[in-house]
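One chain of protein is taken out of this complex; the other chains stay put.
Just so it is clear, A, B, C, D and E label the chains in written order, and each chain counts residues from 1 on its own.
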Amino acid sequence: MNLVSLKLVTIIALDALQHKLIKDIKECGCKGYTIAEVEGEGIHSKHFTDWEGRNIKIETLVKEEVALKIMETISAKYFDKYSIVAFISTVEVLRKEKFV
Amino acid sequence: MNLVSLKLVTIIALDALQHKLIKDIKECGCKGYTIAEVEGEGIHSKHFTDWEGRNIKIETLVKEEVALKIMETISAKYFDKYSIVAFISTVEVLRKEKFV
Amino acid sequence: MNLVSLKLVTIIALDALQHKLIKDIKECGCKGYTIAEVEGEGIHSKHFTDWEGRNIKIETLVKEEVALKIMETISAKYFDKYSIVAFISTVEVLRKEKFV
Amino acid sequence: MIETLFNSLSSPMVLAFVLGVFATIIRSDLKLPEGMYLGLTVYLLFAIGIKGGVKLTHTPFVDFYKSGIIAILMCLAIPIYAYHILKRLAGFDSINSAAMAAHFGSVSVVTFSQTLVHMETNNIPYEGFVSALLAIMEVPGIMMALYLAKRNQPGEQETLNSQQEILKELLTGKGFVLLIGGLLIGLASGDKGYEQVSPFFDAPFKGILCLFLLEVGLVTGRRLGDLKKVGLRLVLAAIFIPILNASIGIWLASFIGLNVGTATIFGVLCASASYIAAPAAVRIAIPEANPGYYLTAALAVAFPFNVTLGIPLYYYFATLLCQ
Amino acid sequence: MIETLFNSLSSPMVLAFVLGVFATIIRSDLKLPEGMYLGLTVYLLFAIGIKGGVKLTHTPFVDFYKSGIIAILMCLAIPIYAYHILKRLAGFDSINSAAMAAHFGSVSVVTFSQTLVHMETNNIPYEGFVSALLAIMEVPGIMMALYLAKRNQPGEQETLNSQQEILKELLTGKGFVLLIGGLLIGLASGDKGYEQVSPFFDAPFKGILCLFLLEVGLVTGRRLGDLKKVGLRLVLAAIFIPILNASIGIWLASFIGLNVGTATIFGVLCASASYIAAPAAVRIAIPEANPGYYLTAALAVAFPFNVTLGIPLYYYFATLLCQ
Partner (left out) sequence: MIETLFNSLSSPMVLAFVLGVFATIIRSDLKLPEGMYLGLTVYLLFAIGIKGGVKLTHTPFVDFYKSGIIAILMCLAIPIYAYHILKRLAGFDSINSAAMAAHFGSVSVVTFSQTLVHMETNNIPYEGFVSALLAIMEVPGIMMALYLAKRNQPGEQETLNSQQEILKELLTGKGFVLLIGGLLIGLASGDKGYEQVSPFFDAPFKGILCLFLLEVGLVTGRRLGDLKKVGLRLVLAAIFIPILNASIGIWLASFIGLNVGTATIFGVLCASASYIAAPAAVRIAIPEANPGYYLTAALAVAFPFNVTLGIPLYYYFATLLCQ
């Protein structure tokens, strides 16, 4: 078996931003992603009901350059005005070619 | 860009413990968290229906000291009696000041 | 406190494979797991509606040997024909004996 | 009795329950959407509450207070004797006996609903205040059982939840809030208000109950596997205790002069085992208790027994004891 | 007026709202399943749309066009004066004033539904085209308020969403699509088509509204805590603006000769604050605005005021001003 390192980028944001975020990460070079519905509380706001808007968590496996590019794009476009959290972790996968 | 390391603490527990756990992690110094509804099976029990109680997964980005404090608190208060799983991973974020 | 390293294996797959996957990872030696309902898009397909089939995300905390065994099994049995993503990350837990 | 038994067994609700159990046994992928159980529960509780409240507007208070007293008496008595039966006769440990006693001491909304449907199908009259009894009987039995659990763990380090906290959680639980809230709304808005919402809360009630019983059947089916593990003593105890509860309850009901229908319903309330409030409370207050015992006793034994054989049997008791 | 006020306060819908608020205050675990809010919204919007469409088939177009004109006029006027009242009199900053103005400029489907129920319970006749007014009045007020917000942030770097993008999002939003879509379906399928679906979209409407108001109450309850933080000026403004809107609206309605019932409903539409389209649009278009202000004003003040005291009050206005 041939495990190789990749980056997993996680973005937590308002569900209303979903389409824009997906578009952005695809432009950065991501080839797939997984979305879960979540709730949350942060410094700005609570997101527990449909009135307050739900949160989503987007996870995407990408190579390091793409991960950094996603972080840069997101931070430039959204960090100032929107409640959004993003982080990178390192994971190991098989079949790297699927993701890069 | 200035990526810095932080800890992501993940707690999986019965949904009935939600309010208590949130209170505990806030007291340990966490400033935000994200919750997802999950199901699961462990050594104690299955949690697939409302009768058995649902599980939740709480994730919170914190600095290392807080992460350790959370693990200590949770382990002291819940590990003996409740079905609960907690672990720490290392992630990289921008804007560290948001989380610490 | 005594934090020790373990592996967290994450599998994203069609929900119709749930029972088979659970059976497989249990046979590899996993003692518990957590499942979340997710949606996603990859190279093969989109999974956003019940017609297209939903995705699930299975997470299981195991020791390294088991993690590798799971990756091997999954890759041999499913990677060719099914839309499935699996990766390993390293996390730290208390009470290692619960998981190994 | 044979006829009501037959009616009971061939009702679409009971059959839907059986279908649910059967679907689980053959490992069908049939399941209801996640929120549906919660949604149906809210519907049933609120519908029962509001309808009961409207009926209370037609009931003189004096008719009601005696029933209220025996209801509370039963709720305090059941956990005590159930605890001892389970511990001494059936041989369970203190913790699990108390956990099961909490379930028998409280009431089941679905069993109650099914009983009302049964009464209406068989044209058996009953008093309007039975929904109020349901509300009254939800909490006290659980509290009593948790108290027993605590008294028997004296060496315990202080737990997360004091008795008082638990009481607060029960009284603010959705079961109690919706029932009492619904009752008050029914009382305040009366017939005129109820008329507006009855096409939603009354007409489709039985059909929705049918769907709910399908769901209960699916969950029960999963518990059936545990039956083998837990053994015959659990099964016997979880049938004996409801019959005993109903007998005592109906006997008390005959004393205060309740009619046959009302006494039957009261008997069912005593016999039924909680499946909303009790499991939630036990999970938090006595997490050491094994759900393989208490959920199995309540869902896989007492519940199906009550909705099939129990209701006609208790009705038969009531015809013997009441006028 | 006293009688309609009493009817309004003792209706099961209003009481369900109160129960929801109360449940949150006592920290009950009562909640509706996650999808239920969305499901109920879809139901209400579609039911209103389709029923309105069928009624439109009986309305001569000439009766309708004058109302359409004053409706659009009000939608454009409200955000402007509300913005200035909030900024100058109540002392909020431009961003938050515009955000709140967007809510007052649009309409609330639940308040509208509750008004129809009120009209029917009190046998007050109204024109069939009011649902069309609801649809017309959803979007323009929000656009106007967002324009005001933008004009007041001139130094802003280009935002994510141009005015045009937002308009597109509003017009394709579920609120607008379901209302207009429902109206067209009602128009096209007529009485004969409606007959088929009315047991689902008509009969249980009030009961489902009741459940929906329970949910709104639960959310409102959570916002009540913010009331203390935001202070009296928000509360006063969020009561004053609806009354003002309704007064102007009903006065205009009397000019074009609408009857009392229709004028009341139009007044309510002017008075009501949006809770579907506006929060969603504001969240994206003016993310700097504080939901502690705009959600609290719309949900915790204007909404309960309108469904309890507001409707009877505006009806009273209408009886004074219209034939």
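The rule we apply is simple: a residue touches a chain if its C-beta (ideal position, glycine included) is under 8 Å from a C-beta of that chain, and two chains touch if they have at least 3 such contacts.
Please read all numbers here as calculations on a predicted model, not as lab measurements.
Visitor: Considering the entire complex, write down the shown chains that touch the omitted one.
Guide: Visible chains that the missing one touches: C, D, E.
Visitor: Which candidate, E:I48, E:A90 or E:L178, sits in contact with the chain we can't see?
Guide: Considering the complete complex, E:L178 is the one touching the chain left out.
Visitor: If I consider the whole complex, including the chain that's not displayed, which of E:A23, E:M36 or E:V230 touches that chain?
Guide: Within the whole complex, the residue contacting the unshown chain is E:M36.
Visitor: Which one, E:Y65, E:F200 or E:F255, makes contact with the chain that was left out?
Guide: E:F200
Visitor: Looking at the whole complex, which of D:A77, D:A90, D:I180 or D:I208 touches the chain that is not displayed?
Guide: D:I208
Visitor: What does the interface between subunit E and the hidden chain look like in terms of residue numbers?
Guide: 33-36, 38-39, 42-43, 46, 50, 169, 172-174, 177-178, 181, 184-185, 188-190, 193-194, 196-201, 203-204
Visitor: Touching residues of subunit C against the unshown chain: what are they?
Guide: Within subunit C, the residues that touch the unshown chain are 14, 16-17, 20, 45, 48-53, 77-78, 81-83.
Visitor: Given the full complex, what residues of subunit D touch the hidden partner chain?
Guide: Its contact residues with the unshown chain are 10-13, 15-16, 19, 22-23, 26-36, 117, 121, 203-208, 210-211, 214.
Following the convention adopted for this analysis, only the chains that are shown with their structure count from here on.
Visitor: Going by the contact rule set out at the top, which chains touch both subunit B and subunit D?
Guide: Touching subunit B as well as subunit D, we find no chain at all.
Visitor: With a Cα-based fit, what is the angle in degrees between subunit A and its identical partner subunit B, given to the nearest 5?
Guide: Superposing the C-alpha atoms of subunit A on subunit B needs a rotation of 120 degrees.
Visitor: Using mean C-alpha positions as chain centres, tell me how far subunit B is from subunit C in Å, no decimals.
Guide: Roughly 20 Å, centre to centre.
Visitor: With chain centres defined as C-alpha means, what is the inter-centre distance between subunit C and subunit E in Å?
Guide: 46
Visitor: State, to the nearest whole Å, the distance from the C-alpha centre of subunit B to the C-alpha centre of subunit E.
Guide: Using C-alpha averages as centres, the distance is 40 Å.
Visitor: At least two other chains touched by the same residue of subunit C: list those residues.
Guide: Residues 36, 89 of subunit C each touch two or more of the other chains.
Visitor: Got the subunit E residues that touch at least 2 other chains?
Guide: As it turns out, subunit E has residues touching two or more other chains at 34.
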